[in-house]
Structure formats: structure tokens, C-alpha cells
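For this depiction, one protein chain was excluded, whereas all remaining protein chains were kept in their positions.
Naming follows writing order (A and B), and every chain is counted from residue 1.
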Amino acid sequence: MLRSISSSWKQFSKSKLGIVGLVIILIFVFMAVAAPILSPYDPQASFIAPMFTPPNSKHLLGTDDVGRDVLSQIIYGSRISIMVGLLAAAVGTLLGTIIGLVSGYFGGIVDDILMRITDIFLIIPFIPLAIMFALYVGPNIWNVVLIFGFLGWPPAARQIRSLTLSLKEAQFIEAARAIGAGNLRIVFRHILPNTTGVIIANVVSRTVFAILAEAGLAFLGASDPRNISWGMMIFYAMRSGAILYGAWWTYIPAGFCVALLACGFAFLGHGITLVLNPRLRGR
Amino acid sequence: MLEVVHLSKYFIMRRGLLQYLRREEPKCIRAVDDVSFKIDKGEIVGLVGESGSGKTTLARLILRLLEPTSGKIFFEGQDILSLSNDEMKEIRKKMQIVFQDPYGALNPRMTIQKILEEPLEVHSLYSPKERIDIIKKMLKSVGLNPPELFLDKYPHELSGGQRQRVVISRALILNPSFMVMDEPVSLLDATVRTQILDLILRLKEEFNLTYLFITHDLALARYICNRILVMYRGRIVEMGETEQLISEPLHPYTKMLISAVPVPNPSIKISLPPRASEFVDVFTYQGCRFCARCPEATQLCQREEPPLISLEGGRSVACWKYK
Partner (left out) sequence: MIGYLIKKLIQYFIVFFIILVVIFALPRLMPGNPADYLISSTTLTIGETSEILRMQLIERFGLNKSVTEQFMLFIANTFSGYLGVSWRYFPKEVFTLIMERLPWTMLIVVLSRIISLFLGYFVGIIAAWKRGGKMDITLQTLGLVSMSLPSFWVALVLLTIFAFYIPIFPLGGALEAGKIYKSIWDFISDALYHAALPVITLSIVTFFLDALIMRNTMLEILGEDFILTAEAKGLKDRTIMINHAARNAVLPFITGALMSFGLLVTGAIFVETAFSYPGIGMLLAESFFSRDFPTAQGILIITSLIFIVSNFLADIIYMWLDPRIRLMGSR
């Protein structure tokens, strides 16, 4: 295991973008974990300075419409973005993996039905549906996880299915059946471990999507007001007319963080694809 | 030991929605067609034929990795096709298979130890500690010495020959009495090939095994087998004792195969048989399936398929010439 990881790492480390992405992600993860230590002020404490105080030595990114420290909010906001992004991607990929495995391994009518359903889910408009959902259930960060988790499985399902189809024909699967291994054992011991690369790549690429979606919904106000998130900060800034006050620091840095974190995952995904798909390396 | 009776496997080609709606008959490929033969304890029976002749399908049917369309398989007197999954699992301990491609036959994500442990785990044999000892013993007897060196290796860290030894030891670890060797050496380098063949022969004596040895190489079959079955497009066209069959082939196809074997004396000119590139319509043909390539074909051959005719000396041949 260790050896195969180290050889994958060697491949990955050739991708500069991949490394950059990883570094970006690690910085944000550190920020999220060490938020209480890193943030200079309580992010929820209002009027620690006058509203819309421009960036200065005490408040590096100024204050928002109720006089909260923007930098502290940004540091804490990384928690929601990373958590929601990864969780939504993980739920979607998990579902997709199960569906793809079942579909590819059992084939026949099961496969037909599951793939038709997948085709359907591929063209459901996510964002409006998520907004509708939030409208009924109330703004809540779990909405994003649920909606994007439960609707976001088709890409993973497709990839895992086609991989399973080819793995199923592998001789080591036949060998396993010849020694008497049952379906469960074959799927979990033989097929699943050979799909880890695709699963990781999928989680990463779906995370980009989920981070943007979470920020977008929060920007529309469809996220939990009790949690500080980058999208939420922009939402409050817009509602208080920050643009007209020229208070760019209340929304530009927060959005920049969304873009940077999403970028980090996109770059990481790019690097992983190179490891998985040696054919692309030359290009 | 093993008896196969009128065994057939047809692969049905999937119909599209339109064909389905038009109620078109599904097309099928007869990969194995009405095959019957017997293998006695201690024999090495060769199954010879070109690629696409259905050898590998037959092997998978015998091990019940594929369900046949019709026919029966008896293993040690038991009709294995009627067995439930649990009963079949017991039988699997006794019949094993060695695959052609030692690279594909090993899960790239498992260490050698894990690979060899799996059969024991599946059948809940021995304690984890005993398993290690058995695995080590097994690695030694297939010539992977010292075993400790190999336990933690991954398949891609071994050479082709070493991998094939692992494949063989995995098949042996359940202590089977019958093994299918599906072209076990055809993908190996020439030097490794003889080593593995010798190993296979040695293990047969050591473990008291019976082999069904599949190969496309008649010379190899001659070297190893007591008896040979010649297969052509899903049917057995000839079978008999090795020496008899080689020295005095009856079926035109067998003759063709023998003439294709490289002759040590280059002064003898060999006429290569035409390849089966002109595929006869496999779905609708009637008559002998070797007809199109047969130099001795008659009207009768085109009309009707010859049955497998038993001759004296335990030989059989499917050709109208011997009726």
C-alpha cells in the first residue's frame, strides 16, 4: 500500500498545478482548524469598530455593516466552505459509487434501469431545485449537502460503472469466483479497491462544484444565517448596500476565498487526473 | 473424475429496442456446441484449438464460472449444475483453474500474502497463524524461495514467471484434485516456459492431480498430455491418445494443425493452412463447420453436420469420411 502511494505521489508531484492546488487546500484547512487561534477577534462580535471601517492596522480587512471584523469572519468561514464542499461531494460520490458498482457488476436489466435514471438526473437543474428545497425546508447548510449529495451522483455512477464493467472481465475476478468468493466479497475486496483513484478524483472535482453552489446559495440568502460563511458575508454586504459605501473589503476578499479554494480543488483534480490517466501526460 | 455430457453454451446477442419491437429472433453465437468427453483420475488431457474455438468458454463452463445453455457436468459422480451455491462452494475446493495471463489473474491491489490467504479465508480454513505457515509452504513448493521475500510484494513487483507461480500456488492452496490449465505458459518467455511446465508436471505427481490442459500449441500438448481433444468452433472434432492422434490424425483440421507445427528440418516445406478469416455466418450455418476450409469437403459436408463417431482404440472423430 505504502509503495503504491509513493509511486502515485511521484507521478502527482510532476504536476505543478496539482501541487499548487494541494498547497492552497492545506492552507485553508489549516485556517479552518486553527480558526480560534488565528482570528484576531470574535467573528460574531458586532461593533468592535464602527461599521464599514476600511482596512487598517487593527482590522486588516476592515469591518462589515454591523462592525464585525471581516478577517475573523473569513477565517471562520473557511470551515463551512470546506465542510459543506467535501461532505456534499462525498455523499454524491458515495451514492454514485454504490450505484455504479451495482449497475456495472450485475448488468442486465438492473444496469439498464439505473443508467436511464442516471441520464435523467444528469439534466435536472440543480440550483433552482436547491433554492426550492431551501424555500420549503428553511435555510440550512445541510440542504446543500443533501441536494448536491443526492442529485450529484450521476458523474461518479457513470465512471465507476464503466470501470466496473472492465474490471468485471478481469481474470482476477474469475479467479476469485473460482476459489468460491461470493458477490459481496468480489465487489468489496476486488472491484472497489481498484476504483479508489477514480473515487478520489470524483470527490475532488465534485467539491469544486459544491463549494461554488454553497457560496452561491448563501449569496442568495438560502443558507443558514447562524453560520458564518463566505457566501453569507457577501449576502449581508449586498443587503446593506456595501457597494454604495465603497466598502469593497466586505465582499471582495470573501469571494476571492471562494474562488481560491475552488481553484485549489480544481488544480488538485487536474493533478490527480494525470496520475490516473497517463495518456494525457504528453499533452 | 470428470464427465461432460452434451454441454452447450450459446451467447445470445442483445437486441436493440427496435429489433425487440419487431420481434426479431435474438441472434446467438454457439461458443460450445454439444460437447461430451470424460477425464479419468490422474490423466492430463489436452484441449487443443485455435483462438475463438471455444476452449476457454469450455473451461469456464466446467468450473461453473459460466452457466451452460444445456448439458450436464459430473464431477466425481456429482451433477455440479444442480448444486446450490453453498454446495458448489465445497466443490470449488476440489477443482481449480490457472489462467493464461499471470498479470491479469492477480488483483493489483493485493499483496501475495493476501492473494494466497483469500481462498483459505473464503472457506474459513485454519487459524490466521496456520494460514501463514501454509502459504509459506505453498510458495516453497512452487519454487518461490524464500517465501518471506514474496509475502509483502505486489504482483507488479514480480516477473511474469513468478506471477504465474503465484497463480498456481493460489489454485493449489485449497488442495484440489482437478485443475484446468488455461494456456498457462503461452504468455511467458520461452526460457520461463519450460520451467513452469516442469513445475506443472512435478506438482501433478506431488499433489496427485488431474489436469485439463488447454493450449493452441499441438507440440506442447504432445509434450505434456496423455490424451488430446481437438476443438473447432465450439465442437470437438477429434479425440484420442496423444501419440496415435499426432502420428495418424484423422480429421482434416487436425492434419492441418499438425502441418502448422514448426518442423525442425527446414528443408521440409510446410504448406500453411488458410486462416479462418472468411467467417462463415455463424448464426445460420448448417453442415460441417470446417467445410469452408476443408480440402476434402463433399456435398454431404455442406448439407449436414457430422456427429462425433467413435472408432476403435478409444478414438473419436467428427468427419463424414469415417462413417
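Operating definition for what follows: a contact is a pair of C-beta atoms (placed from the backbone, for glycine too) under 8 Å apart; a residue touches a chain by one contact, two chains touch by 3 or more.
What you see is a predicted model, and the numbers here were worked out from it, not measured in a lab.
Colleague: Looking at the whole complex, which of A:F52, A:Y76, A:F172 or A:F265 touches the chain that is not displayed?
Modeller: A:F265
Colleague: I'm checking contacts with the chain that's been left out. Which of A:I127, A:L165 or A:I200 qualifies?
Modeller: Candidates A:I127, A:L165 or A:I200; residue touching the omitted chain: A:I127.
Colleague: Could you please point out the chain A residues that touch the chain left off the display?
Modeller: Residues in contact with the chain left out: 17, 116, 119-120, 123-129, 131-137, 208, 212, 215-216, 219-222, 231, 234, 238, 243-244, 246, 248, 251-252, 255-256, 258-259, 262-263, 265-267, 270, 283.
The working rule: only the chains that are shown with their structure count from here on.
Colleague: Between chain A and chain B, what distance separates the C-alpha centroids? Give it in angstrom.
Modeller: Distance between chain centres, rounded to whole Å: 49 Å.
Colleague: Taking the complex as given, what residues does chain A use to touch chain B?
Modeller: Result: residues 3-4, 170-172, 174-182, 185, 189-190, 193-194 of chain A touch chain B.
Colleague: What residues on chain B touch chain A, complex-wise?
Modeller: 60, 63, 65, 85, 88-89, 92-93, 96-97, 99-101, 104-110, 118-119, 122-123, 154, 157, 167, 170-171, 174
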